[in-house]
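A protein chain is absent from this complex, but the other protein chains hold their places.
Take a look at chain A:
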Amino acid sequence: MLKLSQEVLEFREGTWNRKIDVRDFVTLNVRPYYGDDSFLAGATERTKELWQICLAAMKEERERNGCRAIDTETISGITSHGPGYINKDLEVIVGLQTNELLKRAMKPFGGFRVVEGAVAEKGQQVTQRVKEIFDYTKDHNNAVFAAYDDEIRSYRSNGILTGLPDNYARGRIIGDYRRLALYGIDRLIELKEEDKRLVDGEMTEHKIRLREEITDQIIALKDIKKMGAMYGLDLARPAQNAREAVQWVYMAYLAAVKEQDGAAMSLGNVSSFLDIYIERDLNEGLITEEEAQEFIDQFVMKLRMVRHLRPEAYDEIFGGDPTWVTEAIGGQFQDGRTKVTKTSFRFLQTLYNLGASPEPNLTVLWSQDLPEGFKKFCAQVSIDTSSIQYENDDLMRLVRGSDDYGIACCVSYQELGKRIQFFGARVNLPKTLLMALNNGREENSGQPLLEGIPSLESDYLDYEEVMSNFKKSMVEVARVYSKTMNIIHYMHDKYYYEKAQLAFVDSDPGIDMAYGIAGISIIADSLSAIKYGKVKAIRNEEGLTVDFKVEGEYPKFGNDDERVDSIARDITKFFSQELAKHKCYKNAFSTLSLLTITSNVMYGKKTGATPDGRKAGEAFAPGANPMHGRDEHGAIASLNSVAKLDYRDAQDGISNTFSIVPKSLGSDREGQMENLVGLLDAYFGLNAHHLNVNVLNRETLMDAYEHPENYPQLTIRVSGYAVNFIRLSKAHQLEVIARTFHERM
């Protein structure tokens, strides 16, 4: 047993004193809050002044084509950049990724060429020294392609498999950043050393790898201590008060985003942990509510300033420049108490104090049992800012088992410090269907990708024939998808290991392989059209389908109609089970998401006409949403259809984005809040998994489309996270405007 500093011992003791167990610490010491939002404080003058500096810097960033500055000389790492400040005198929580606000750093181990390209796109050049380093160094991207086979390459280049993390960092892994505050670096190192000692005996591949990984983690921990010292912080020891707890947690996260540029790098579930320190300091009269809020405001401000260097193609795929700093708020303990604390409120309050924002990606873990005051405040914040999303805490706790989890990326459960996730991007399922209709050929190029798919000769599509071909295609695609993932993650571990993040995770964690599907509603509608209507294939001279003529009415996904909703559910189950048949690298557990992030526009562009009547190039619906405008029976019928998708078949998450005009939620503010709470309770009561909530007028978006300069902070929820509307491409802005808005009056 290790000695703890005097200060920490004031907390209620438990297993967390004997080993790393943050959950135990939180469970024993947290003070659930059942009241309303009346205690909350506004932003302090210091915070306001700092935020003005940030707003000005972001304006400059937009004016400079989305990138304010780049450090082209330094390879970013935990200690690569000296201390950086927005304005040192005003900051109570310090730390920037580089020495300058919004200056982007190179993290080239995911793929040097991508970084080189991104720098060149901004009219700059990577310095010779860095270039030379990569003459001698292999990166993740080189390594993956060394192992890819022809089949994977052609699936990739034809867009069957998309968004693969094979040329940049995979992200998704959440370090349990609370550990730094609770234990301090020195103790964490001791425990890692102990873990490493225990990995002995016959040296299997697994053990060798583990010993190397733990060593890397220890190196990272030592570096984090040095990084803290640059800011005058003694991270060797645990945090001793509220401000330090916030600062320590941020330092742990900052190390992660200095070392890695993962597509999504979540924060976890820190609010109620921090509340324990804040409550103690408040009770002892050491701080005021204004100061408590100031810590959180400034912490959140820092999270809003996180940037990665991205190529333009990346921004195009993801619709802007997202970082997915996802923070999960609320939820319940397995013992029946609520995890909601005053600091859960304080995090949401930042959306008022600093204005709406896509980042951090605030995610409310919704339980039927959440305190009413908190439910109501969430609804109010949604109505006012459209900046938060909701996930079903009751469902995730039941199916996945832990009550101490964060949300990785957009919507994915990840137990903190115990499990990690291998990001698997996604399969374009409509393209898979089109291969099934074109005897295994890609619909645009005609390139044969699948063998053994009989060609369909008749003009009218036969449901049984199509299903038989489609299942064969899915079996093949799952096989290729699985081997691709294994290669990617093997190489990522080898060449771009997340040592800073994994330093805050148990040494041999459980792993989820996070596969994904795009386009489930197109699949459901296409198969429904073939089954219940008549669909005529229109083929070109090469026999490739170029269009479909749909005759007669058919049930469409999004109308609570079992005939088609069951198709969506069954296909998800089938594909999920196919994937699970394949062995994963590091014995990861196979999971699946129905999620598109913002890539639904890009997927649409690359996908030919589909049998549901969708034209070539038309956008997909985001996530598991019904297709635009096809949910004709109003919001609830639409929600009910999505709720029927079974979370057990898609444990990586089922994303649904809901847009409603304020007036449609109710005639007055009180009624609007009440109805939104009722809607969330009911939707999640049906075992639905996730809901983005936008409460916006279409006119507002149209105006922002025309006059972006007037809407610097307009935030909207898209599939799984939030974006700054004006930073979306114009095509994407129009797609969002075209989405089903529920606006019956």
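Going forward, a contact is a pair of C-beta atoms (placed from the backbone, for glycine too) under 8 Å apart; a residue touches a chain by one contact, two chains touch by 3 or more; residues count from 1.
Keep in mind that, in the parts below, contacts and distances are computed from a predicted model.
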Undepicted complex member, UniProt protein name, chosen from "Pyruvate formate-lyase-activating enzyme", "PepSY domain-containing protein", "Peptide ABC transporter substrate-binding protein" or "Aspartyl/glutamyl-tRNA(Asn/Gln) amidotransferase subunit C": "Pyruvate formate-lyase-activating enzyme"
Residue of A:Cys54, A:Leu679 or A:Val693 in touch with the missing chain, whole complex considered: A:Leu679
Residue in contact with the excluded chain [from A:Asn640, A:Thr657, A:Asn694 or A:Thr715]: A:Asn640
For chain A, residues in touch with the removed chain: 560, 633-638, 640, 664-668, 671-672, 674-675, 678-679, 681-683, 685-686, 742, 744-745
